[in-house]
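The next block holds one structure in the form of structure tokens; read it before the comments.
All protein chains but one are shown in place.
Labels A, B and C are assigned to the chains in the order they are written; within every chain, residues are numbered from 1.
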Amino acid sequence: MQPLVQLTREPLDRDALVAAVSHPSVGGIVVFEGVVRDNARGKQVRYLEYDVYQEMAELQIRSIIAEARQHWGVEHVAVAHRFGRMEVGEASVIIAVSSPHRAEAFEACRYIIDTLKTTVPIWKKEVAIDGEEWVEG
Amino acid sequence: MQPLVQLTREPLDRDALVAAVSHPSVGGIVVFEGVVRDNARGKQVRYLEYDVYQEMAELQIRSIIAEARQHWGVEHVAVAHRFGRMEVGEASVIIAVSSPHRAEAFEACRYIIDTLKTTVPIWKKEVAIDGEEWVEG
Amino acid sequence: MNIRIRYFASLREIVGQSEEVLLVQEGGRVADVCALLLERYPRLQSVMDRCIYAVNRRYVTPETVLHDGDELVFIPPMGGGGPFKARFSVKEILCNH
Partner (left out) sequence: MNIRIRYFASLREIVGQSEEVLLVQEGGRVADVCALLLERYPRLQSVMDRCIYAVNRRYVTPETVLHDGDELVFIPPMGGGGPFKARFSVKEILCNH
């Protein structure tokens, strides 16, 4: 099945992503959700602004998913990343992975978020009470 | 915060569990969902029937959560397990764990489901096309 | 003394009831009740061999001495599955608890 990849300015829809990886042969679903925190590096965060190199990000996410599917045999994967402005408590990224057994779903989901965070061209600017900054890892 | 523990005959509510672990200091949420599969051990599953020793299961789940909180420092955990009859595609268990950073949420969630599956007195009977059986690991 | 036994899963289906109260001699242990039940319900034998034990909702060893009013449950293996199962047995996990 084709993996679902979404890059959007709109709020992410967790249930739609879980539905996209649901299938009668699925026994376990692991979902990771990255959420805007109210603090980072000792600063009080007001909101985040995400910038994305959209065409390349989508290619790169698809290539990470292909690697995860090959390595862990997970058939169903959905990845959504939001860009633009996000408030504290809102989800910036949701990854859903399903498989017949849970071990593969956990490992593939962890791999996808770890690799996405460091290799997909998406950047975040933290806007705090006392200034703003593009976060570099 | 007190962890949320639910043992219920009703369909599980994923969004309510995620909401229960949401908090402004949270940066990552990991959700595991165990789902009824259409096949197991070479048999075609019609439906599952879960039995639970409810009072002890709740104590045992709370003790697993306490261990996970102590070991990984995760503050917010919600665990729901359904019992009774469940159809293919329905969720039998949902575990939501949140923390400021994702690594702890992944590890604690994995620990909780692995330990729950082998130490919490909940049993499942697979009702297949050609007979039924209480599953023993 | 009176011991309350509750049956779940395959045990419940074999004995045909969810619970019963057994009269047990003062000083009786979990293992004694186990023997008593096997006499009454010989078909429990094969599943009982794979059970662990809980008294008053905590896991215990078969040597545990019972007291009047205790709730005793025989716990057949849970359908854990996955890689965890392969690495540890239930009894090992419980002992490390």
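We adopt the following convention: a residue touches a chain if its C-beta (ideal position, glycine included) is under 8 Å from a C-beta of that chain, and two chains touch if they have at least 3 such contacts.
Predicted, not measured: the structure shown is a model, and the values here were computed from it.
Visitor: Write down which of B:R37, B:R102 or B:K125 is the residue touching the left-out chain.
Guide: Spelled out, the listed residue whose C-beta touches the missing chain is B:R102.
Visitor: Going by the touch rule given at the top, which residues of chain A touch the chain that is not shown?
Guide: 51-53, 55-56, 59, 63, 114-115, 117-125, 134-137
Here, only the chains that are shown with their structure count from here on.
Visitor: Kindly work out which chain lies most centrally, taking the average of its C-alpha atoms as its position.
Guide: B
Visitor: Please report how many Å separate the Cα centroid of chain B from that of chain C, as a whole number.
Guide: The separation of the two C-alpha centroids amounts to 24 Å.
Visitor: Where in chain C do residues touch two or more other chains at once?
Guide: Touching at least two other chains: 81-83.
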